[in-house]
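Apart from one protein chain that is not included, each protein chain of the complex appears where it belongs.
Order of writing sets the labels: A, B and C. Residues in every chain begin at 1.
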Amino acid sequence: MVSFESDYIAGAHPEVLKQLTETNLETLSGYGTDKYCESAKEKIRKACDLEQADVEFLVGGTQANAVIISTMLADYEGVIAAETGHVSSHEAGAIEYTGHEVLMLPQENGKMRADDLRRYLEDFYADGNHEHMVFPGMVYISHPTEYGTLYTKAEMEEIAEICRSYAIPLFLDGARLGYGLMSRETDLTLPDIARLCDVFYIGGTKVGALCGEAAVFTKNNKPPHFITSVKRRGALLAKGRLLGIQFDTLFTDDLYFRIGRYAIDMAEKLKEILHRHELPFYLESPTNQQFVILENGQMEKLSREISFSFWEKYDETHTVVRLATSWSTTEEDLEALDKAL
Amino acid sequence: MVSFESDYIAGAHPEVLKQLTETNLETLSGYGTDKYCESAKEKIRKACDLEQADVEFLVGGTQANAVIISTMLADYEGVIAAETGHVSSHEAGAIEYTGHEVLMLPQENGKMRADDLRRYLEDFYADGNHEHMVFPGMVYISHPTEYGTLYTKAEMEEIAEICRSYAIPLFLDGARLGYGLMSRETDLTLPDIARLCDVFYIGGTKVGALCGEAAVFTKNNKPPHFITSVKRRGALLAKGRLLGIQFDTLFTDDLYFRIGRYAIDMAEKLKEILHRHELPFYLESPTNQQFVILENGQMEKLSREISFSFWEKYDETHTVVRLATSWSTTEEDLEALDKAL
Amino acid sequence: MVSFESDYIAGAHPEVLKQLTETNLETLSGYGTDKYCESAKEKIRKACDLEQADVEFLVGGTQANAVIISTMLADYEGVIAAETGHVSSHEAGAIEYTGHEVLMLPQENGKMRADDLRRYLEDFYADGNHEHMVFPGMVYISHPTEYGTLYTKAEMEEIAEICRSYAIPLFLDGARLGYGLMSRETDLTLPDIARLCDVFYIGGTKVGALCGEAAVFTKNNKPPHFITSVKRRGALLAKGRLLGIQFDTLFTDDLYFRIGRYAIDMAEKLKEILHRHELPFYLESPTNQQFVILENGQMEKLSREISFSFWEKYDETHTVVRLATSWSTTEEDLEALDKAL
Partner (left out) sequence: MVSFESDYIAGAHPEVLKQLTETNLETLSGYGTDKYCESAKEKIRKACDLEQADVEFLVGGTQANAVIISTMLADYEGVIAAETGHVSSHEAGAIEYTGHEVLMLPQENGKMRADDLRRYLEDFYADGNHEHMVFPGMVYISHPTEYGTLYTKAEMEEIAEICRSYAIPLFLDGARLGYGLMSRETDLTLPDIARLCDVFYIGGTKVGALCGEAAVFTKNNKPPHFITSVKRRGALLAKGRLLGIQFDTLFTDDLYFRIGRYAIDMAEKLKEILHRHELPFYLESPTNQQFVILENGQMEKLSREISFSFWEKYDETHTVVRLATSWSTTEEDLEALDKAL
C-alpha cells in the first residue's frame, strides 16, 4: 500500500546502504572508535561551522533525549519543554525514568513561546520557596516540532538569550532537522543552530538512516566520561561503525540536505494535492508533515488505499490525520493519493 | 591488519546484508510491528521448540541485560551473578543505574557454581535479618561466559532446579549463544536452554548481525506492557525492521547455527596454531574465544601484524591476550597469524 | 512573635510529649517492631473501622508520598494528580526521583474534578498509540488539599468509582487529615476514607506529632516486603518507637480528633477576625488554613507583629498570604492578631 504514515517507513537511503555494503568486510574496532565515526564527526563539525563541537552518536531519538538531558542536568534540576514536546508525552516517561521532571509550558502550534519561558523563569526565582521545587536546568525545544512547525531565527535567538541570561543550556531535538533546514520558509541554518544551542542532535533515523542520531555539544560542554554514561544507559553500540558509516555518508556530498530538500519538494506537492481536493488543514506546516481534517467516513475510505497516521479526534465526526513525506516518497505515491482522493 | 580482536569487527554476515538490501524499499510500519519481526519471532519459537515463547528484540547486550533484569525484578530484589559476569563489571553499572544491585558470587573459569548459588540462597534465608538486605530475585549466567566457557547440561539443570526451588527466574545472557550451541563440547541445545531458563537472549551483534539481540521469555512471563518499559529506557527502535529482518535471516536456513559452526571450526584451527607454536594457554575454551599468555616483548612484536585484545596482566613480564574468531575470520587470517608467530 | 505561619511551628502536643517522656527508658526493639507500634496500628485499624488494614509508619509527608507511590506503581505507570497537588510541584521532584511521572490534571480550589479524571482516562485508552505514553497507574488526591479545601463524600465516591472501574488505586494524602475530619463542613469520616481509598496516610507532623505519618493500606494491598522497600529508600527509622509511641498517643482518647477540632475552632475564630477587619479572602477554607489578600504595605506592616506565610503574588500591589491554626494556636494569638489588624 502507498504510505504517508511517517518518515521512517523505508530502510536506509540507497547511498547510505551502498556505503554500508562496501565497507561491510572492513575490520574496524568497536564502540565508535573507528575511522568512519571520526570522519563523520569531522564532517558534521564542518557542516556546523564549529571546529570545537563534540559529536557523539546515539541510536534513537528517545535515547538521545534521555542521555543528553540526564547527563547535563544537575541532581536538583528538571528540563523545561512545551507540553506537546516529544519528551513531555510520547516517550513513555523516559526522562522521568532518569529521575528528572519535565517542566511543561503551554505551546502554540507545537512551539514554546519565549514569553512563556521568560515568565516561568522569572516566577520561579521570584518565589522565595523555590528550594522545595525542581530547578529549571535546561530548555528543550524540537525543530521541527512535533507539528512540523519551525522557529524563526529571531524566535530562537530570543529563547537562546533567555537561556544564556539564566545560565541554563538550550537543547534542540533535531529528530527531523533535515526537513527543517531545507524548508522553503526557514531562515535558520545549521551553523545558526550550532551557534545558538548548547547541545542539539541531528536526526538520522527519520532522515535517511536505518537508525542513529548525532549529538552535537557546541560549547566544550560534553559531559565528562560521556561514553561511560552512555554505556550504563545501555546506549553504546558495539558496532559503532553502523552509526559512523551512515553519518559519514549523510554528510558526504550534502546527502543530508539533499534528502531534506527532496522531502520538502514532495511535501509541497502533497500540500497542493490536499488543497486541490479542498481538504481542510488542521495545520499546514512548512516541513514534511501535514495535518488535515477528514470526515470519518472519508478517512475510513481513504485508509483502504493509503496509509497515514491517526493524529487525534477532531470532533464526533472528524479526525485529524498526518501525512508525511521523506526521501522514499515517490511521484507515484503522490499520484496514487491524488487519485484516491 | 589481520584481526582476532573480537567477534564484532566486521559488518553483517553477507546473507543478512543481502536481505536488508532486498527489503530496503519496502514500506513497513515502525517499532517492531512489521511482518519481518513477526516472522523472525515465529522462527525463533520454532528453533526453541517452544510455541508459547514471547520474543522481543533489543539493540545491544548491555541494553538487553538492563531491560530484562529491571523489568523482571521486584523493587526489593537484586540479581545474582558471578563476579566475572558481564553485568558485574563491564557494563559501567548499567544494572545499578536501574536501581538494582548485582549480588556477586565467586566464579570458576567464568562460571557460577551451583553449590555457591545454593549456599548463598540458604544463608540469605537463614538470616533472620534479611529484611535489611537485597533479596535475591533472579540468577544471571552467561553462556558462553566471558571466558568462552560453557555450562554442561547437568550444571545448567542443577542451577535451574535451585532457581525453581526458590521461585526465582533464571536468566541466560546469550550474547555469544551461537558459538556455545555449535561448540564441539556442548550437550546443550537451544530447546534445552528454552526449557531450563525463564528468560534468555539470543545474541545477534556478535553472531553476524549489525546489532540486535532477541530476548525470549519462556514461561508466559513477559513483563506486562513490555514495549512501554522498553520505550522509557530509550531502547525501542523506530525502524524495528532493522532487527526483524536480521533475525529473520539469521533463523532462515539455519544461518545462525552455520555462523556458529564456522567460527568454531576456525577456533579449532586457531587453537591448533597456538598449540603448534607452544603458546601457553591461560584458558583454552570450547568456543570462539581463546586466551593465551604472551611474554610482553613477544606481544608487542605480534601486535604489529595481528590485532588481538589485551585481557589482563599476567605477571610483570607476561600478559593474557584474547583471540576471537567469527563468521568473518578467513583461512588467510589464520595463515597470517601462523606466519606472524 | 505570634505566628500563624504553619501548623508545624511548635513541637509535639503535650500529651504526645508526655508519653515520649514516660516511655523513654523502656527497652524496645528497633525498626518498628515494638509494642507501641503494634498498639498504634491496632488503634488506627479500629478508628478506620477496618480490621484488615495494614498500617505502616513513615517519617514525613514527601517521604510517605514517594514511598507509597513508587512501591505501588508498575514500571510503566505514573500517578495522576491535580497540578496544585503537593507531589506536583512542592516536593522538588520526589516522585520523578523514583522514576515515575506525575500526570497533571487541572484543579479547582486545589481539588481534582471527577470529570477531568474521567476524561483523561477515557482519552488515554481511546488513543491507540498509548504504548508510547506513561500509563495512569494511580490517582493522588490530598484531603484537605493544599488550599485547605475538602472533597465531599459524593465527590470522593465518584473519584473512587472511576478508579475502581479502571482498576487503579486511589491514594489520599492526609498530611492534614485531622483538620479535614473535624471540619464543620465535611460529611466524610475516617471509615469513609478507609472504605473509599486503596491507600492513604494519616498525617502526624502537622497534627500534633514531632514527625510521622501513618500509611494505611486498606485492601490487603500492602506491597510485598514493604519494610525492605522502605529501608532502601532510606526511610526506615531505627528507633521506630518514636513513631509508634506518638501515634499510639494520638489515637488514645481521640487525641487526634481533639487536636483537629481545636484547630478548627481556632480557625473559625480566625475567620471571624479576618472578616471583621474586612480582609478580602482569596480562599476561605473549611479547615485550618485561610488565605487572604493583603495590600503590600499592609502586609509589610502586619509582618512586624505576626508571622504568616507568603503564598503568591496577587497583583502588583497585593499579595496572597496564608494563616494557619493548629493545636498550639492560643486565644492570645488570636487577640494579638486582632489587635495588630
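Assume a residue touches a chain if its C-beta (ideal position, glycine included) is under 8 Å from a C-beta of that chain, and two chains touch if they have at least 3 such contacts.
Everything quoted here is computed from the prediction, not taken from an experiment.
K.L.:
Which visible chains touch the chain that is not shown?
P.N.:
A, B, C
K.L.:
From the list B:H13, B:H100 or B:R232, pick the residue that touches the absent chain.
P.N.:
Of the listed residues, the one touching the omitted chain is B:H100.
K.L.:
Using the touch definition up top, pick the residue from C:D54, C:D75, C:E91 or C:E146 that touches the left-out chain.
P.N.:
For the chain that is not drawn, the touching residue is C:E91.
K.L.:
To test your reading of the contact rule: which positions on chain A touch the chain that is missing from view?
P.N.:
Counting only chain A, the missing chain is touched by 70-71, 74-76, 99, 131-135, 223-225, 227-229, 231-232.
K.L.:
Of the residues in chain C, which ones touch the absent chain?
P.N.:
Interface with the chain not displayed, on the chain C side: 1-3, 5-6, 8-12, 14, 17, 20-21, 23-30, 59-67, 91-94, 96-97, 205-206, 210-211, 228-229, 231-239, 241-242, 307, 328.
K.L.:
Name, in rising order, the residues on chain B that touch the hidden chain in the full complex.
P.N.:
Where chain B meets the chain not shown: residues 76, 78, 89-93, 96-102, 104, 126-129, 131-134, 310, 312-313.
In the analysis below, only the chains that are shown with their structure count from here on.
K.L.:
Using each chain's Cα centroid, which is most distant from the centroid of chain B?
P.N.:
C
K.L.:
If you average the Cα atoms of each chain, whose average lands nearest the overall Cα average?
P.N.:
If one averages C-alpha positions chain by chain, the most central is A.
K.L.:
Which integer distance in Å separates the CA centroid of chain B from that of chain C?
P.N.:
So the centre of chain B lies 50 Å away from the centre of chain C.
K.L.:
How many angstrom lie between the centres of chain A and chain C, each centre taken as the mean Cα position?
P.N.:
42
K.L.:
Please tell me the distance, in whole Å, between the geometric centres of chain A and chain B computed from their C-alpha atoms.
P.N.:
33
K.L.:
At which residue positions does chain C touch at least two other chains?
P.N.:
Answer for chain C, listing residues that touch two or more other chains: 76, 99, 131-134.
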